[in-house]
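With one protein chain withheld, the remaining protein chains of the complex are depicted in position.
Chain naming follows the written order as A and B, and within any one chain the residues start at number 1.
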């Protein structure tokens, strides 16, 4: 952990580089430190996975966007062509609320910077949430973690 | 929010229109009202995303279906070719149980109407669940919501 899973409408693949977003987010997660200056997450445990949806339906399907004619910058040229991206970060149990907020603020900043050009140009919704895992069983096996053991 | 994520076996793509299901569900979510007649969900926040699985394994892999020879209407012609669809609706915290039930009943109706022809013809499992988000951090940014502000 942590795992960041990104669900999004596939029209975004024509307009922005989701692969670069994944890397930017992983880099930002690597940089998060606690009050003592120690990394909050293990380097080997950081994973970001992104999934464009095969099908989607957003809000009213575009009617309000077409009426408003604001934000026409979708690659399709259709102001009713809404985009949506949902970023869900799952972290382990037991960190305190201050850390949760710090993680959320740091990653929200990365997401907003990435999407700033699109946000001004097209109709898009962005939601980022952090879930604290409440798993009842957990097993991990990794040949990546040992690369970072001192 | 709300977010409805649909996970399904890809044999369904040969047999039904999942894009239309997404739109029907979004439309149904838009229509849900509370006792005072107000919409339960913000119009700009409704998102439905559907994902066919690259690989899947359902139940016993088809043996019981082939023995029974009931419900042979799979496009593949194989009564052991099971289908499965899981619909997970994530909503915000704080609504009461009566609303949860009303949402669930309304959307289950849409799902069952959509799949009625298939349900009578093939072996298929349909599960719909609502989760109340328990996120520890949440940030939203949208140029869709303002389209609906009065």
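Following the convention adopted for this analysis, contacts are C-beta pairs under 8 Å (C-beta built on N, C-alpha and C of every residue); 3 or more make two chains touch, one makes a residue touch a chain.
Just so you know, these numbers come straight off a predicted model, no measurement behind them.
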Positions on chain B where the hidden chain makes contact: 7-9, 51, 53-61, 64-65, 68, 70-71, 82, 84, 86, 97, 100-101, 103-104, 108, 111-112, 115, 119, 122-132, 134
Positions on chain A contacted by the hidden chain, ascending: 1, 3, 5, 13, 18-19, 21-23, 25-27, 30, 43-52, 133-145, 147-148
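Quick note on the criterion: only the chains that are shown with their structure count from here on.
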Relative orientation of copies chain A and chain B, as a Cα rotation angle in degrees, nearest 5: 120
Between chain A and chain B, centroid-to-centroid distance (C-alpha), Å: 23
